[in-house]
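Missing here is one protein chain; the remaining ones are kept as they sit in the complex.
We call the chains A and B, going by the order they appear; numbering starts again at 1 in every chain.
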């Protein structure tokens, strides 16, 4: 899509030279043929170093845009990015891709559907009602139980087990809201990557990234009815007990254990080998390893027990 | 069904004139060819004004029944209504309805099923494993991702996106319990109506109304694994973050935001533009607009922060 067309869509007068824009990306990751945007003050500092071909900004951030980038100045940068995201969304199925390839020894139910461009490894079991979208890659020996849905462009490793009615790669919960309170969808053009030896329970949902990848690393164990938001990253051998909810861009280190019905708010990092009791609510990054926490607001488990003791005394 | 047959089923001796009863409804909404019931003291005052052809009551409420209505006096009115509800339940599929109509440009997977009597608009995408029951109406440009299930009689507007493994119109959680603790199902004979431009995540459940309609208004955004009970009404552009649970007959105003894992108890109203932090638990109606709340019991977010500060000091 030409930069002139983009400028026209977001209502910015642009008379510079034409070039083809291949996509939208974050300030840090955008290359010279991509555009980016800034709206969260937390990321203002990244504007100067961005290699994006153009950056959607409001007038008071425009001066930070480096000379290598075009500043696309608008009133509501986030809303304009949302509007544009639609134009970079791939179709639901890639009808031009070659027929799916199925490895030796793999058993695909006649009631399953595997879309074009997808490659399934050896000795897999793809059961009735499974849908795998276009251009996915599935490793060897992986089992998809009935009615598992995998959206396009996702990758699942070898030796994985995904239980019934689970959804991998549905759209992250993203939209921009205008001053009237009306929402515009931010198309989620990233994917989900699940590494080897991961087991995922039934009716769990793992959203695709808005840009890039939602990542589930090797050996992770995820229970039933767990929600994993877009752009999360789950470290090796982490354990997510049933009904846990991870908001977008949560990063959990290796062997982190989330108890049942626990949760994170988004955009935070948890160091390896931390354990969270059931119903914990994590709202800030945790930089040290090996702790045990509980409660919402979160505190050390020992303190939480002490607090409950104090509260019990209050009502005696 | 004749009123005499109804009286026989619930064990009330009735020797008045015959008339055909078309259904069960609330005291307020029942017309002269419908029956109603009263059991919750909150609704006793509605008995006098009801236009229902007959009302199932206990002996101590019987005197309030207006002369235009027949009082069907029984020991357990709620249980008797439950018993009757079965007789007014339509069959799971309406086999007499005409073949489904599919609009121009709409793509229906061969692995999807659309039951008789249903009308799907133009340029929709109905993917593998989708089931749409009888007599539904789907607008234009709407996408149903794989394995979405829509029960009979529901309506979905135009420009909607419903993600994989989500269920629209399953039965509300309704039953009457006798003195022995045994339950009798209350058939859920209402429907779900979803207006235009609504996006719903994966593995979410929206129950049909017991009578009338569970309503999701224009522009609403619903995340994954959200529960919406029977007879809820969600205002325009409201936002329900993942794992939120709304109990039956919750009414949310325009642009209400429910944080992750938040909840309402049923039969309450929340005014427009109120925001609820993650894990909020709303148990009472909120009449003023524009507040920010947290906690369970619910309080203003500012107070919740203050309370957490006090508690932190308790354990120092």
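To be clear about the criterion, a contact is a pair of C-beta atoms (placed from the backbone, for glycine too) under 8 Å apart; a residue touches a chain by one contact, two chains touch by 3 or more.
Every value quoted in this text rests on a predicted model; they were computed, and no experiment measured them.
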Report summary line: Among A:241, A:258 or A:299, contact with the omitted chain is made only by A:241
**Report entry** Selected residue (touches chain absent from view) among A:117, A:219 or A:248
**Finding:** A:219
Query raised in the report: Out of B:203, B:252 or B:270, which touches the unshown chain?
Result: B:203
Report summary line: Where B:14, B:37, B:88 or B:151 are the choices, the one touching the absent chain is B:151
Query raised in the report: Which residues does chain A use to touch the chain missing from this display?
Result: 109, 111, 125, 127-129, 143, 145-147, 161, 163-165, 199, 201-203, 219, 221, 223-225, 236-237, 239, 241-243, 254-255, 260-261, 273, 278-279, 308, 311-312, 314-315
**Report entry** Positions on chain B where the hidden chain makes contact
**Finding:** 92, 111, 113, 129, 131, 147, 149, 151, 165-167, 170-171, 173, 175, 177, 181-183, 185, 203-205, 207, 225, 227, 229, 243, 245, 247, 261, 263, 265, 281, 296-297, 299, 303, 306-307, 310-311
